[in-house]
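Here the complex is missing one protein chain, while the rest keep their positions.
The letters A and B name the chains in turn, as written, and every chain counts its residues from 1.
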Amino acid sequence: MVASSSSVPDGAAMSGGSPAERPAILPGRGGFFGAFSDRVWRSQGFLLLLLLAPPVLWLGIIYLGSLFALLLQSFFSIDEFTGLIQYHFTLSTYGELFRPTNLDIIVRTVLMASSVTLASAILAFPVAYFAARYARGKWKALFYIGVMLPLWSSYLVKVYAWKLILAKEGILTWLFAKLHLTWLLDGWLSLPIIGGYSLSVSYTGTFLVFLYVWLPFMILPIQAALERVPGSYLEASSDLGAQPWQTFRHILFPLALPGIAAGSIFTFSLTLGDYIIPQIVGSSRLFIGQAVYTQQGTAGNIPLAAAFAVVPIIIMGFYLWMAKRMGAFNAL
Amino acid sequence: MRSDRNTRAPVSLKIAAAGGLLFMHLPILLIFAYAFTTEEKSYQWPLPGLTLKWFAVTWNRPDVWQALGLSVRVAIVSTLIAVVLGTLCAGAISRSKFFGRETISLLVILPIALPGIITGIALRSAFNLADIPYSFWTIVLGHATFCVVVVYNNAVARFRRTSGSLVEASMDLGADAFQTFRHVILPNIATALLAGGMLAFALSFDEVIVTTFTAGQQSTLPIWMLEELVRPHQRPVTNVVALVVVMVTVLPILGAYYLTRDGDQIAGHGK
């Protein structure tokens, strides 16, 4: 590991060895390691190439390659009689997306993603604001862990927990009964569209689970954005005569907006592509993720599945472009 | 956001923040309770009785053990690959500014920025086109791909906090590239890599969406759970497995937190 010690005469620190006797160039350690190090020093590009090659090759071939394969499949079509994939270029599969049933699926998913995003921003803000401005020391750590744990803990377990909660015989029904509010729950369930036989088979249930599962992804970026707002801004605002809500409206909210935009990238994208939550909690009407899953699985229509999968990519591409203009990436 | 310590939060804000935190934690705690229920057929609440017998039943289920074993093996291998790739990428990105730098960081983030189902079906259609049979390795391929970003993020953050002049100081004092890596770079990023690795492990151990597309006939623990969720066979066993999964993922998360918590003290001095 180390070079020959000949370069340091008898290791004496500050004594002995007049300056003139010491060489200006020390011996290198030679061999492969020496030669390699010299090569790295001589050109930055060489090191960069060595560092980047494995990850870029991996992601480029496996990931981008797969995305390309997906895109390719979406331009094929399926023979309606034989059920076999026809490997020549066509846009007819994309045309199928515009059938009313499929268009319904897309609209439904985008509406759900939007309402989940909006609700999680509202719910996340006070938590993020408290953590950023008031929590100190032990509390700060507790808040951080308090958000990190649900963020990282098992997705399926979280969904499962809500299946337990929303079940007809579950804790929520019991709670409403205890509070003598059963009428409220029943009233809600009798509403068109958002209601249903029980919460676990209604859009309301689906919405709650989405909200729950993605909420931490909204809190962290908002908190990060708020951490950068000096407390003196708020003091200055109230010093200049602003009411608390005016300070929020004119100072806090605009400065938190990049964080909200960053968080919404997650909540929006994750909702768009999820197929498990609506499958386990919700009505039988499909979301994009489920459409992809069933088309490629039971229906065996991989081209249509691929075309469906391209929809969230396009929506997210547009969304990211907007978010970038709002400066969301600095808050990630 | 810094302010003097005397400012107190308004009560309404405190309540809202506490409510948000409770909303995030109570449902998970409910899982703990259900693992002890005596009720087999439904999700009845309040629990009719408490028992420990489902832990024994679960312990004796070979299918659970098999799924657990596969999940652990996949997570370990994926994590190792992700640590290597993520560290290399972070090293390159933070060492220098070069053309295409933004593109590469986007490429790393893309696998988790795009919905999991896209990664999943993209991999599946690629395996189909290339005639690759599903196996342990097809699962690992997918998992490693989206785990890279976790290690990458941790490593980049640490590199950013580590003064660039440390590397120059080491070379100035006679250490070549390998010696500098071993004596200066590695000790400075080790805890960040460990933290990133732990999070990658948790992410892989828990992943279900991509896995359903890349697993073929094999079941990881999340896939086993998903099947139980869609078609419940024995609800109490699922309850116990859910409890175990929570415990298994919580530990690496807490570990990662404690490793990176002191990061500023460990790596911030060069500045």
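Operating definition for what follows: contacts are C-beta pairs under 8 Å (C-beta built on N, C-alpha and C of every residue); 3 or more make two chains touch, one makes a residue touch a chain.
By our rule, contacts and distances are computed from a predicted model.
What name does the UniProt record list for the absent chain among "Acetyl-coenzyme A carboxylase carboxyl transferase subunit alpha", "Quinol oxidase subunit 2", "Polyamine ABC transporter ATP-binding protein" or "Sporulation initiation inhibitor protein Soj"?
Missing chain, per its UniProt entry: "Polyamine ABC transporter ATP-binding protein".
Could you tell which one of B:T58, B:N153, B:N188 or B:T260 touches the chain left off the display?
B:N188
Just to verify: which one of B:L13, B:L47, B:A169 or B:L254 makes contact with the chain not shown?
B:A169
For the chain that's not shown, point to the residue among A:G28, A:P54 or A:G231 touching it.
A:G28
Write the list of chain A residues that the hidden chain touches.
Within chain A, the residues that touch the unshown chain are 2-5, 7-8, 11-14, 17-20, 22-28, 37-38, 41-42.
Just the residue numbers, please: which parts of chain B touch the chain that's not shown?
163, 165-166, 168-176, 179, 183-184, 187-188, 265-271
By our rule, only the chains that are shown with their structure count from here on.
Would you kindly tell me how far, in whole Å, the mean C-alpha position of chain B lies from that of chain A?
13
For chain B, which residues are in contact with chain A within the complex?
Contact set of chain B toward chain A: 1-5, 7-10, 13-14, 16-17, 19-21, 23-25, 27-28, 30-31, 34, 42-46, 81, 84-86, 88-89, 91-92, 95-96, 98, 104, 107-108, 110-111, 113-119, 121-126, 128-129, 141, 144-145, 148, 171, 174, 176-179, 182, 199, 202-203, 206-209, 212, 222, 225-226, 229-230, 238, 242, 245-246, 249-250, 253-254, 257, 261.
Where on chain A does chain B make contact in their complex?
For this pair, the touching residues of chain A are 1-3, 26, 28-29, 33-34, 36-38, 40-41, 44, 47-48, 51-52, 54-56, 58-60, 62-67, 69-70, 72-73, 123-124, 126-127, 129-134, 136, 141, 143-150, 152-165, 167, 169-171, 174, 212, 215-216, 219, 226-232, 234-235, 244, 265, 269-270, 272-276, 279-280, 289, 292-293, 296, 302, 305-306, 309, 312-313, 316, 320.
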